[in-house]
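One structure, as structure tokens, below. Some questions next.
As you look at this complex, bear in mind that one protein chain is not there, while each of the others sits in place.
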Amino acid sequence: MSLHADVWAAPVLAGAVLALGAYVVAVLDVAAAGLVAGTGSRRVLAQPVRNVALLIRQEPTLTERPDRASWVLAPALYAGLAAAGISVVPWSRTFSIADVDTGIVLWGSIEALVVVALFLHGWSANSHQPLLAAYRFVAVGLSYLLLSMFVLIAAAIPAESLQLSRIVESQAGLWNVVRQPLGLPLFAVAALGSTTWGPLNLAAGDDLSGGTTADVSGLPLLVWLGARAAMLTAFAAMGTAVFLGGWHGPLLPDPLWVVLKTVALLAALVASGHLVARVRAERFVTWCWMVLLPLGFADLALAGLQALR
Amino acid sequence: MTGVAFWVFGVAAVVAGWRVFRTDSMVRATFLLLASFLNVGAILLLLGGAYLGMALLFMMTVEMTVMVIFMVAFMMNPAGLNPMNMTHQPRLAAVAGWAAFAGGAAVAWRSNFPDRPLPAGKAVIAELGTELMGRSMLMFETAGVALVATMIGAVVLSSRRSRYGQDAGDDGSLPPVLDPATGAYPAGVLPEPEASGHGHHGGHS
Amino acid sequence: MSLTAALLIASALFGLGLWGALGQQSIVMLLMGIELMINGVMLAGGAMWAYAAGGEPKGQLLVVIAMAVMAVEMAVGFAIVVAVYRARQVDLTEGLDSLAR
Partner (left out) sequence: MAVTLLTRLAAAAPVPVFVARGGGAGMVPAELHADTRLRLVTSARHATVLLAAGRFPAALGEALDRLHDQLAQPRRTVWWTPDASVERPACLEEGATVVTGSDPVGAVVAAHRAALTEPASADPPVLRDEPPNPFEGGGDHGQGGEGMMGGVPYGRPMAMTADDRDGLALDQLPVVFGPFLLGLPNGVQVRAVLQGGTLQGAQLEQLDLGDGPPLPGSETDRGGPCQHLRWVADALRLAGLDALGRRAAGLARSALTDRRACASLARAVRRSGLPATWSGIGVLDGEDASLRLERRLRFDEPADGIPLGRVAGSLPGQDWSDALVTVWSASAPDAVASAAQGRSG
């Protein structure tokens, strides 16, 4: 069975992993942007550090009569959810930070609470564009949530467990990405949605002057953007565990496989942001219910049939 | 340790539940209710209901997200920036609330429930699954059918062209005319003129 | 942590919910009161399951059914709010004192 981290060490460990992950996301983002723009990829390692330094030096601003408690709590909630998410991901056969036996259900709750965090962030500024972004995000969020739950439950069926380590173990012979080919793409939709990233950047885009972040600057903005990148890392790690076979792989040690697969998945998610145009919210919601959700059903039905065989 | 955590979650659940009806901001009210649910979910986890607690977190979060949109859409002054009072029969409500609490507390205090604690190491999640798909399948399926019926009913009730045909438009909540030739409406349901139809948020002038 | 303590908190939640459901004018707030009452019921059910029923799976089933009831209550409640609002532009219980349009 899996080893759990100590109660007090767990948050520190999760925070460290996520900080590193957020840095990797930022580096990948700068590199991908440079490649697509044709401006080259010089200073990719230094630029994220400089941007962080600038945000630390910038003073936070206030709007007129914001909902202060929510404004402070929303970024903290987002970051905390990312930490909870990364905690259930197993890094090797013997270690994950907190391998709870209802890992999949916990992940579902995290995705649902992300919608709350984003809504609060947009709502609390008492300003138009953040509020528009918040409304829009709730519509989108409620659409992709079901999708993600379906594919995660489908992955739990062959493992006969809701626990992440058991789900990885069940992929020893065949990875879920082959066994349930619809799973990973649909999970990626939820990943991009929950982090409002790339083609699904509906709550932080330039069409709304930065969406929920439009009136945030300085340290609160840094926390929010950091939490967003950390959440993307958590999603990539989760995708690795559930669909890409987690630690399974030849020659290399377990954790290295997890890291490699996670970074590869992150690179794909980040690159999509520079290659694919942002979808329209209304059209996405329609697609989600009319096309993607039936696909999610199909994924679940396929997993069920395979289990009956 | 678990004892302290239990009381922290318990008090937080009660305080959040109390603040729900004491804040002006509808968004805060909704998320305070969510906080109350999350704390109860945490208590269920402490009690050993590994699946129940998690499911509560998940369900209530989604439910409250829908709730908050309703709050902002339908309530006037949803941010609570203007002070206002939206209560009635406060004394009756308070008395009933205290009475319910007193009754429950008396039961908790005085009753002798059998002392049969949850055995340690019981596979509660697997047991729940077997129960739902085995002995109690009928009950579970009934709940499922009820949920589907609810979904259909809710859509029919809230849809614009609901009860009376495809293109009824605004007349969706009006019964059809009795006699198409004269256009007569049933007694008492004459469509009101536009102006008086917008006595918005009535009772607050 | 004991059965008595859990039932005490559950009755506090139930009482608060009843207070809110009876005292609030807005239909949506009334729904929130009912939700809080069911919250208390679920806690009581969970506590009984853990302390007095020896972990009998039917206890868990009861809580699951309570959750389903809550989902139904909420969906139907919101549908009624929308229907009433469409017809009368009110969201207060006082606007619902008659079933006629």
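Should a chain be cited, it is by its letter among A, B and C, assigned in written order, with residues numbered from 1 in that chain.
Here is the rule we use: a residue touches a chain if its C-beta (ideal position, glycine included) is under 8 Å from a C-beta of that chain, and two chains touch if they have at least 3 such contacts.
All of these numbers come straight from a predicted model, not from anything done at the bench.
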Fill in: Sole residue of B:F31, B:F74 or B:F101 that reaches the chain not shown, by the stated touch rule
B:F74
Discussion item. One chain isn't shown here. Among A:A69, A:L275 or A:A301, which residue touches it?
Written reply: A:L275
Fill in: Touch with the omitted chain, as defined above, among A:P11, A:P185, A:G210 or A:G249
A:G210
Discussion item. Applying the definition given at the start, please give the residues of chain C touching the unseen chain.
Written reply: 82, 85-86, 89
Worksheet item: Mind pulling the chain A residues that touch the left-out chain?
Response: 32-39, 46-47, 49-51, 53-54, 56-61, 64, 128, 132, 135-136, 198-199, 201, 205-210, 213-218, 221, 273-283
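Assume only the chains that are shown with their structure count from here on.
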Worksheet item: What kind of graph do the touching chains make: line, ring, star, complete, other?
Response: line
Worksheet entry | Two chains sharing the most contacts, counting C-beta pairs only | B-C
Worksheet item: Just curious, how far off is chain B from chain A if you go by their C-alpha centres, in Å?
Response: 29
Response to the item:
Per the C-alpha means, the centres of chain B and chain C lie apart by a whole-Å value of 6
Worksheet item: Quick one: chain A and chain C, Cα centre-to-centre, how many Å?
Response: 33
Worksheet entry | Parts of chain B lying in touch with chain C, wherever the complex brings them together | 2-3, 6-7, 10, 13-14, 17-18, 20-21, 26, 29-30, 33, 36-37, 40, 43-44, 46-49, 51-52, 55-56, 59, 63, 66-67, 70-71, 74-75, 86-90, 92-94, 96-105, 107-109, 113-119, 122, 124, 127-128, 130-132, 136, 139-140, 143, 146-147, 150-151, 153-158, 160, 162, 172-174, 188-189, 197-203
Discussion item. Please output the residues of chain A touching chain B within their complex, sorted ascending.
Written reply: 65, 67, 69-70, 100-102, 105-106, 108-109, 112-113, 115-116, 119-120, 123, 126, 135, 138, 141-142, 145, 162
Worksheet entry | Touching residues on chain B, where the partner in the complex is chain A | 25, 27-28, 31, 34, 50-51, 54-55, 57-58, 61-62, 64-66, 68-69, 79, 81, 125
